[in-house]
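The other protein chains are all here in position, but one chain of the complex has been omitted.
This part shows chain A:
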Amino acid sequence: MTENKTRGASIAFDTVGKSFNKAGGVSFNALDNVSLSVAPGSITGIIGRSGAGKSTLLRMVNGLERPTSGRVLVAGQEVSTAKGAQLRAIRRDVGMIFQHFNLLSTRTVAGNIALPLEIAGVKAPQIKTRVADLIDRVGLTDHAGRYPAELSGGQKQRIGIARALATEPKVLLSDEATSALDPETTQTVLALLKDINRDLGLTILLITHEMAVVRDIASHVAVIEAGRIVEHGATYDIFTAPQHATTRSFLSGVTGVTLPAFVRDRLVQNAPAHGGEEVVRVTFTGTHATDPMLARLTKDMGIPVNILAGAIEEIGTHPYGNLLISLPVLQAAQARAFLENHGLTTEMLGYVG
């Protein structure tokens, strides 16, 4: 590859709001006072349920949507008010990939990748070399002359990525780019995005409803709920110490640690009158992730621990453990204090009788 090292651009959302006028004069706030800054060269994930406003937010970065209040800046340039040729110039600096790929069925792999270059008015010989480079980069060398309908979903998304990179953008937007792909293909596509981020240094802003995608590639994450960013920060911090209920519910799906059904069905929020067990989530972060704390709890304090579910995984390069345990109600407070004193985080989930 003779790729020029492009530097990513920063993205800033400054008190962005978007309201739609619905029939009957009722207005609906898709986004409400959103401020978020995305560092140049980072991979930032915006996670939210469908209808939370994440797609609207992403599409403001290349001016496909306009905010009704506030500003959106890419590399310090205001996108939200740009028009005509100025807007088209910004768009060439911002590549975008889509959930359903949005490839032209009537163009070959090479033809699809050439499209943004043709649109930008690049001369034919240059288009040819650039397209050949891009096809190699995304590993589709043998498929240059084939049509999208002949290729798999993962290969189609690779065309989409190559096409998005064609005009050497400073930012890459990913609109649920892996949501239509199977888990294995998702991994290869995410790995490709990671490589691109590392090699070209371009900023990647992605939206997803899958926490696994965020865990696998994002350095930063913002959680969006009903048009507001409820939590944002470094991915590791958000994963290990989620503050907001929405974040927790997204995490419960991905950490793979959920209560077994027989416990969940019996879970109550008030302590039973006599005895019973308290169900607690224990999170281990950083260096503590591998300490045998539960063994010490039993040995040093004499408190019996019942393990219900658990896993240790990696976020970035940091280990992160998540355990669900139950403790006798009378000793639970003491046990939790012990664990907290040793750098673990605990959270009471409920009681079983």
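Points to keep in mind about this one:
What we mean here is this: a residue touches a chain if its C-beta (ideal position, glycine included) is under 8 Å from a C-beta of that chain, and two chains touch if they have at least 3 such contacts; residues count from 1.
Here is the rule we use: contacts and distances are computed from a predicted model.
Considering only "3-methyl-2-oxobutanoate dehydrogenase (2-methylpropanoyl-transferring)", "D-methionine transport system permease protein", "FeS cluster assembly protein SufD" or "Peptidoglycan D,D-transpeptidase MrdA", the record for the omitted chain gives "D-methionine transport system permease protein", by its UniProt protein name.
Across the entire complex, the residue among A:Asn62, A:Gln157 or A:Thr283 in touch with the chain not shown is A:Asn62.
Screening A:Arg88, A:Arg296 or A:His342 for touch with the missing chain picks out A:Arg88.
Residue A:Asn102 is the one among A:Asn33, A:Ser69, A:Asn102 or A:Thr345 that touches the chain not shown. When the missing chain is restored to the complex, the residue among A:Ser10, A:Ser42, A:Thr167 or A:Gln187 that touches it is A:Thr167.
Touch with the hidden chain on the side of chain A covers residues 62, 64, 87-92, 94-96, 98, 100, 102-107, 115-116, 118-120, 147-152, 163, 167, 173.
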